[in-house]
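Below you'll find the structure, written out as structure tokens, and then a few comments.
One protein chain is absent from this view; the other protein chains keep their places.
Going in written order, the chains are labelled A and B, and every chain counts its residues from 1.
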Amino acid sequence: MEAEYLHATVDKFVFKVKTGCWYSKAGLWVRLEHGLARVGISDYVQQSSGDVAFAEIASTGTKLEQEGYLGQIETIKVAIELLSPVSGTVQEVNEELETSPELINQDPYGQGWLALIALSDWEGERASLLEAEQYLAVMRSQAEEAAKRI
Amino acid sequence: MSEPKPTDSDRVLIIPCSGIGKAFGSVGREAAYLVLEELRPNDTGTVCLSLLTMGDEESQQRVREQRTIAIDGCPKACARVNIEHAGAEPAAIFRVFDVFRAHKELRVQQVSDIGENGREMARILAEEVAVKVDELRGGKE
Partner (left out) sequence: MPDLPEKRVGLIACSGEDLPVGTVSRMAVLQVLERLRPQDTVTLCLPLFLAGEERERAFARFYPTIAIDGCSKRCAARATEHYSARPAASLVIDDFIAEKGLPEPHGLRQLDAAGQAVTQAVAQELAHEVDRLLGKKRPTVVEVEAQAPDAEGEPEGMVVATCSCGSGIPVAQLQVNGRRVEILALPAILDQFREMGKPVNDATAGELMDAVKLYNHLPNEEEAGLREAVLSEYTRYIAAFDPASATS
């Protein structure tokens, strides 16, 4: 039976990677739901960014390009620009984040989702994304690199 | 004629979280001490949160009998949860996070030294808490 998450331990941190999603190298995940793509940030990105205070996501109807601007999260320490992992049109934005941005930290793969996107070129773009096992390796390298800088 | 000094049991208990892992925990603690030592020294008191965690009977009884204000540094809300676990309901709950959301220029980096930004955030929070203390005590000086 497939486990829900893969894990990587780096330093005193453990990072979860949800199976069944695709990932950009920057750590945004994509999950297909009835032909639409729900996107969010990975556990590694939320842990390394800190407690989220604000989440500003492109509004409904916005046309996105892959690697184009999706939005920004501001934590108590940093502001991070988020680049969309897919092209398409924003159908829905997670309005809960307006009053409860901590959902991104508490449940990055679930209630902390950012946007629901109608895809415009999934077949063309899927190959450029990483499957969970591939992202685990990439993320682990990123985390190890970051740990060396301390 | 001066107002009678409040008895211990009249005091509002200000209970910050421990927040040893997060800078906002230190900010909340600083805010609590500002209220306790500078802004409302005669109207407030505190209880070690660790005593509540330990189930210390005397401390639990105090939070049940006196009004409490919880100050939490992160969404885990340890101060609020530990007060509730003692069988009490905080009269007010303050989140350092909400002060940051209103003043996001005040970024705080370190737990052990919150710096000027942290002290400013603590002062803003302390003044809000002091207003609440006055409200709870019915506006008495």
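The rule is short, and it goes like this: a residue touches a chain if its C-beta (ideal position, glycine included) is under 8 Å from a C-beta of that chain, and two chains touch if they have at least 3 such contacts.
Remember, it's a predicted structure, so these values are computed and weren't measured experimentally.
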{"item": "Partner chains on view for the chain not depicted", "value": "A, B"}
{"item": "Missing-partner contacts on chain A, residue numbers", "value": "1-15, 47-50, 75, 77-78, 132-133, 136-137, 143, 146-147, 149-150"}
{"item": "Chain B, residues in touch with the chain not shown (by the definition above)", "value": "15-22, 25, 29-30, 32-34, 36-37, 46-54, 56, 76-79, 81-82, 85, 109-112"}
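Assume only the chains that are shown with their structure count from here on.
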{"item": "Interchain centroid distance [CA atoms averaged], chain A/chain B, Å", "value": "35"}
{"item": "Touching residues on chain B, where the partner in the complex is chain A", "value": "22-24, 74-75, 97, 100-101, 104, 107-109"}
{"item": "Contact footprint of chain B on chain A as seen in their complex", "value": "51, 53-54, 74, 76-77, 102, 105-106"}
